[in-house]
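Here is the structure we will look at.
One protein chain omitted, others in place.
And now, chain A:
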Amino acid sequence: MKTTILAGALLAFAAATSVHAQAIKLADVAELSGGGATVGTNWKNGIDLAIEEINAKGGVLGRKLEVTHADSQSNPGVARAQVQKALDAEPYVLLGPGYSGSVKVTAPLAAEAGIAQIMGGEAAELTQAGNKFLFRTSFGQQSSMPKVAKYIHDEMKAKTVAVVWVNNDFGRGGRDMVTKELERLGSKVVADLSTEAGQADFAADVGKIKAANPDAVFVYLNEEESARILKELKRQGVNAPLMGETTLIGQKVIELAGDAANGARGHVGLTTDAPVDLVKQFREKFSKKYNYVPDHNGLKGYLAVYMVKATTEKMGKVDPKKFADTLHGLTIKAADEPGILMDVTFSDTGDIDRQSFLVEVVEGKQVVKQVLPKVK
């Protein structure tokens, strides 16, 4: 009897170690504490949910996925140290971080190690440095601004546009991109207003917008400044339609600006309010597991893992060296891989092309008004 138990235990141990040896190891470095804790926690939970689903269905090419989570404390310096540590363990793919600043300092490490990095940052410059191993989960400005410009020109029928932007890398990147596109389409930028991060008083800026009398106003500021300018636009009675990005119509802006946010429109790359069945199912599964409704970072983390699955299955083997090459130029269809939620194509620079959404604030709520198709 004793020997049977012993043999059984040995067998179980052997089985466990063999599964362990075969598991595909992923490393995640995210903002689990500090200022970006909401971003990182959503991202992590999205990853865990996807891995749980995939493993329950037998894993990838018959092998289970495993992930280790490390905390960057929302600090680029810590992120760099954590990524180095994660890379030393030779993961299959690196996931995260979510902050563009942390991505910027960690991307060279992953590239040097030849490991693909799937991250959450959105700054335009990240994929413009010629890094062959970096992939986005959401739009960079170079993907979203053409859509914004097209909407202003085609749907808002604006011949003249005022562009208000925040004077930092983020704001300048978006402003350059949208101005170029607007001019290409034939809409004239009649006011080009740079504002400062943390600016409190927008009376003069709104005065200039009023004087320029544009058909539409494009607002590209951080959340708090967006709220302040929305209030000032209302105060000075500017009635031109307002267009922006996620930062103009986010929940925090609506809370801060109150009534003044109503009517503002924004282009949103990923939202759990999207009128897409697979996204709705994701939202339901996520809310059931974690007891809260995820933001777009939850979606990003979830998508990152399914990018790993689809790419690996395309290769037909687990090959970290060939991973990045395979993902470049790859189109993943939601019909083949439901976990990817929406059809997506990756460019040679690691940027993505995917459908996105036009959201309007109606009575203090975000309402998806239109689905904007993939560019190509």
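Here is the rule we go by: contacts are C-beta pairs under 8 Å (C-beta built on N, C-alpha and C of every residue); 3 or more make two chains touch, one makes a residue touch a chain; residues count from 1.
Rule of thumb we're sticking to: contacts and distances are computed from a predicted model.
Participant: I notice the complex is incomplete. Of the names "Cysteine-rich domain-containing protein", "ABC transporter permease", "Putative molibdopterin-dependent oxidoreductase YjgC" or "Cell division protein FtsX", which is the UniProt protein name for the chain that's not shown?
Facilitator: "ABC transporter permease"
Participant: Using the document's definition of touch, tell me which of A:G58, A:G114, A:G207 or A:G329 contacts the absent chain.
Facilitator: With A:G58, A:G114, A:G207 or A:G329 as choices, the missing chain is touched by A:G207.
Participant: Touching the left-out chain: which of A:D88, A:E112, A:E183 or A:E196?
Facilitator: In the complete complex, the chain left out is touched by residue A:E196.
Participant: Which positions on chain A touch the chain that was left off?
Facilitator: Residues of chain A in contact with the hidden chain: 35, 167, 193-196, 198-201, 203-205, 207-208, 210-211, 224, 227-228, 231-232, 234-237, 252, 255-259.
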